[in-house]
Each structure stands twice: as C-alpha cells, then as structure tokens.
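All protein chains but one are shown in place.
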Amino acid sequence: MSVTGDGTLTETTTATQAEVASPRLRLTDPKSEVAIAGPSAETIAARGTETEREVVFRAREVSVNYGEKRAIEHVSMDIHRNYATALIGPSGCGKSTFLRCMNRMNDSIVGFRLGGELLYHGHDLYDLRANRVEVRRRIGMVFQKPNPFPKSIYDNIAWAARNLGMRDNLDERVERALRGAALWEEVKDRLKSSALGLSGGQQQRLCIARAIAIEPDVLLLDEPASALDPIATASIEELIHELKLRYTIVIVTHNMQQAMRVADKTAFFSLDETRIGTLIEYDDTDKLFSRPTDGRTRDYITGQFG
Amino acid sequence: MRFLYAPPPVTSLASPELNPARANRARRIRLNAVDLRANRALKWLALGGGVVIFIAMVGIVYQVIDGASLAFGKYGVGFLADSKWIPSPVTSLARYGAWPFIYGTLVTSVVSVILSMILGVSIGLFLGLLAPRRVSMVIGPLVEMLAAVPSVVLGLIGIYLICPFISRDLEPPLHAVLGWTGVFGQPQPVGNSLFAASLVLTIMVVPIVAALTRDLFLTVPGELRDGAEALGATRWEMIRGVVLPTTRSGIVAAGVLGFGRAIGEAIAVTAVVGGSATVSANLFEGGNTNASMIASQYINAVSNLQISALFYLALILFVFSVIVNLTARQIAKGPTDRGRLR
Partner (left out) sequence: MSAITPDPAHSLTPSGNLVRRQLINRVFLAATVGAAGLAVLVLFILVYYVAKHGLGQLSFSFLFSQLPADAPNAPGGIGPALLGTVELVLIATVIALPVGVLLAIYLSEFAGPRANSLLRTLLDLMAGLPTIIAGIFVAGLIARRIGESAFAGGIALSIVEVPLIARASLESISRVPSTLREAADALGIARWRSIVGVVLPTASSGIVTATILAVARAAGETAPVLFTCDLFAQNFSVDPRHSIASVPLEIFNLMESGYPSAVDKAWGAALVLMIVILAMNISARVWLRRGERKRGL
C-alpha cells in the first residue's frame, strides 16, 4: 500500500493476491454443490488488479449532534471495498455513533443532526432524496446483542427477503445465507424450530445470516462478539475473513487483538481536547499497531489509558 | 426481625438506672414487644381488606342467584332460549324469556368490539410507536379523557346527536351499499337501534383498547424493532412482522376486556337501543340487552316474577362477565408460561 501525491490511498496488487492465496479462505463449501453467493475468486482477483480500490464510504468532517450535545466531530476517512475496517477506541468516543450514521440508524434518536459529508459510492447518505429504507437495504447491520426475532430460524432469514419481494427460491436463499454465516450444518435439520433456542454464538451468526440473505453491499458490525464467549467469538472472527470477500465490512470493537486479527485497516477514535469524540488516527492495521503516529494512539495501544 | 416470643420484662436487679447498656437492650426488647403486636395488627387489618372483597363477591353471587330463584324455578334453563317477554301482574298471563336480550347483548358487543379493535389498536400503535413524543403526550391524555365521559352523558349525546345522525346520514348509504348482507336493512325514522348501541359502546371501548395496546406495544424491545428496520423494512413491515406477532395474545386480551365492558353497559345502551324485545338480523331495528332491560324495567316492574326474571337476566350477564374476565386473565398470562419471548 502506498500514498499517492493527491492523498488517496491506492492498493497495489500484491496485497490482494496474498489474500486470495491465503489458506483460510473457502470460496465454495466443499461439502455441497451450493456455491456461496458473491463474486468468484477470479472476479475478486481481477478486481484486485485495478489501481484504485473503490471507496465505499467517504466521510469528510462528519460531526454528530444530539440536540445541543455534540457527540463526535472532525471525522474524515475513506472506507474501501472488500476491506474489513475496524473502529477501535475507549468506550464513549463515538465509534458506534459513527457506525450508525452509515446506515441512518441514528435518525430515530431525538435531536440527531449530522454535519459534514458522508458519501456512499459518491451519493450523499443524508441527502433529502436518499431513501432511508433503501439505505438500510444496501447497508446491513449486526448489533452487539444478538436480536433474533421470535420466529423460526427459517422465518428469521426469510422475513426481510420476503418483504423485498425475493420470493423465488427462498429455500436456496436461506441455505446460502446460513452457509455464508457458517451456521448451516448446525441448524439444517431444525430450520422450523424457534430461533430463540439457539446459543448466543449461533444467534449472532443467525443475525449475520439474516443480514446477508438480502444481499447487501456493506455489513456494519457493532461489537458483534462482545456478548459472546471466546469460542463463539473465534467463530465470528473467522467468519469475517470470509465475509469481507463478498461484502465491505466495518466493525466496531473494543478488543484490540480482534482488530489486529480481523481488520485490514483500523481507525482509532478517542476524545479530543474538548472531550468530544473524534478520529485520531486511521491506517493499515499492522502499521497502526506497530508504528502509530499519534501519541494518543500509542498510549491506548500500550494500555496506558482506556 | 420477627421474635417468636416476647421476652420477659427486665427485673430490678439489672435496673436500667444502674446499667446503660442493659438499659438500651431493655428499651429495644420492650419496643420489639410492641412492634410484634403492631405487626400482627397490621397483618390482620390488611387481611380484613381481603375478607371484605371476598364477602362482597360472595354476597353478590348469592344475591343474584337468590333473586333469580323464583324465575329459575318457573322457567328453568329454557329461559335462555325463550323469545317472549310479556310482563303482567297476573302471573298466568306473564311470560319471560332471555333470548332477545342475550342476542342483543352479543350482537352489540361483538360489533362494537370489532370496530373498537380496529380503531383502538391503530391508536395504540400511533401513540406507542409512531407518533413523536410531543404529539403522543397531547393525544394520549385526550383519548383517555374519552374513557372518563360518564355513560349517562354518552346516553344523552346518543339520543340527541348520534341517533339522528345515524338515521339521517348513516343508514341510507349503509343500506344502499351493504343492504344485501341482510344486516343493514331499511333505514328507520328513528335511529335508536342495536346499531346505535354498538356505536355508543365503541366510543366507550376504544379508549380501553387504545390504552392497553399502547402499553403493550411499548414493551416490545427496541432491539427487535431496530433489528427489523436495519434489514431494510418499512415501519409498517416492522410492525406487521415483529410487533404484532409478539404482542398477539395481549391484543386479544385487550379485546376480551373491551368485550367485557361492552356487555355490562346499561345506561348508555338503554338510551339508544330502542327498547324492543325482538330478534332480528337487521341492525337498524331496535332491541335490548340484558343490562338495559334491568335498567329500564326494574323500577316499574309489575310483579315479583318480573323482578325475578330481571335477576335471572342479571345472573346470565354475571356469568358472561366472569367467563370473559377469567378468559382475559388466562390469555394475558399465556405466553410467559410457554416460555416464549414476552
């Protein structure tokens, strides 16, 4: 990776080829004929040869106000396609707030106002013509605490798809989603049983399956493993490696090791001098953690605060 | 803190004036004896409250059954199916039967509950989930005020406002469009009818359903609603797919409670129901309910048998009411027992 003269980050081919060659990736499930949805390995490799990886989100001087209170400010960053971008930092510094801005989930909070510019593939997310429901259809979210509906496993996944009119081959769609969330083998015999009977880790994977069933473009993960035990957490992390081949992932995590394991790029949020959340540093994960430029980043990483 | 026995009083050897620590302990022990008695007294007083309502309910049951015994002895269970109601001071000429009034009670209550559920659940959704806080804080109390209107005032409005409105503005179009169902017959000159009673009952039941369902919808966890909206669903889809299924039994319980209110209303119904003892599918015809019969005929009853027949009507109404209320309780309790997400 290198920084060009006009400030944009460009990807070289070597990085993506390395990802494709990684032994961790399974692009088709070896146990069945059903291909997991998404571009094939060839397409991804082909895309990787482009000189500039597509920018999915561009934030410029984004700020958030809840009524009089300002929650975050001066957030500027680019989030790239098929990357897992982690937002880390101590609690209360606006990571989740910023994440929720990306799929308009803050709209229902009284007094919410976004300043600056937040673009999605060049479109202003907060333009008057941007349709909130359409935004959420393209930009999915998985929440911190698993929140399956009190329905069957099948219906949990099929529900949103039915709303969107995807009624053909629903069974296949459900199976694909469950495979994509690495849950199929565990639940394929009890699709009609209640989703509430699953364990925490399974429920969270169900929520992921639910989100990918409608074929979004982006997946926002808000501390998806913080309510789970270490084994379930590991399975979620492994999932993210597969998911980012098909979707753009933005993940909020308070666990630095998780960010190191999972993310291609990491953004560190903290409170600025005026005690308002802001973006301190944003870089490739390995660079941020081994050679951080900002002193505050270094303090956080080495555990001197937060 | 309960002492099983009251300790004996302190003797003079360890007299309080000589020993301060002992004095304190003695004072505390004395206090505890008094407290013990006071605790018991409170418990018995409180129990008294329970005993009073127990006696009251038993008394009501006894009184109603006793009052109905004369008519029950004469007509038996067939009273429920008999359609003739002919009061007379001469026993041999009199004839009493409950069917027209059971019919009237059921019809007016069912119609009003159907209308009230549609309106009430919509209002509950509006106040609970859809309206901004400032709007619901104004509209909410206004809807509750509707419940505070006394039934006699509703009766007054019913006679002089609702019934003319019905006969003039509602009956003709309803008959024209839906007359084929047999339920909306020829428009009558006077609006007093089962239909009028149903409308008046709707005004009474809607606030109940709205208040109950509003609280119900607020119990649906925000995470479920957020999860639904994050999947690209519209608010209607979120409500239809997540909120309503989760609260299904509560909504039914609210409807059953509304039904209970409707079957028991006497005053407002008496004013507008038309006061006849006929059974007809046509809602625009006059009729009567158990409650309205009791209210309108008791004072001027011409014989003990008639009074007893009215008590019999009351007994039937009471049994309905008990069944309805127990059903509502059972429905409202249901989901937690089965362990599903509340």
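Each chain carries a letter (A and B) given by its place in the written order, and its residues are counted from 1.
Everything below uses one rule, namely that a residue touches a chain if its C-beta (ideal position, glycine included) is under 8 Å from a C-beta of that chain, and two chains touch if they have at least 3 such contacts.
Note that the structure is a prediction, hence the values are computed from the model and not measured.
Although one chain is not drawn, the whole complex shows that of A:108, A:131 or A:169 it is A:131 that touches it. Considering the full assembly, B:291 is the residue among B:228, B:251, B:291 or B:331 that touches the omitted chain.
Considering the full assembly, B:264 is the residue among B:191, B:241 or B:264 that touches the omitted chain. The chain that is not drawn here is touched, among residues A:107, A:217 or A:299, by A:217. Counting the whole complex, the residues of chain A in touch with the unshown chain are 6-8, 55, 58, 119-123, 125, 127, 129-131, 133-135, 137-138, 163-165, 217.
Although one chain is not shown, part of chain B still touches it, namely residues 1-2, 31-32, 35-36, 38-39, 41-43, 45-50, 52-54, 56-57, 59-60, 63-64, 66-67, 118-119, 122-123, 125-127, 130-131, 139, 141-146, 148-157, 159-161, 203, 206-207, 210, 234-237, 239, 257, 260-261, 263-267, 271, 291, 294-295, 298-299, 310-311, 314, 317-318, 321-322, 324-326, 328-329.
Just so it is clear, only the chains that are shown with their structure count from here on.
As a whole-number value, the distance joining the C-alpha centres of chain A and chain B reads 51 Å. The touching residues of chain B, counted against chain A in their complex, run 133, 221, 223-224, 226-234, 237, 241-242, 245-246, 340-341. Residues of chain A that touch chain B in their complex: 103, 105, 110, 133-134, 136-138, 140-141, 143, 145, 147-151, 159-160, 163-164, 194, 196, 207, 210-211, 214.
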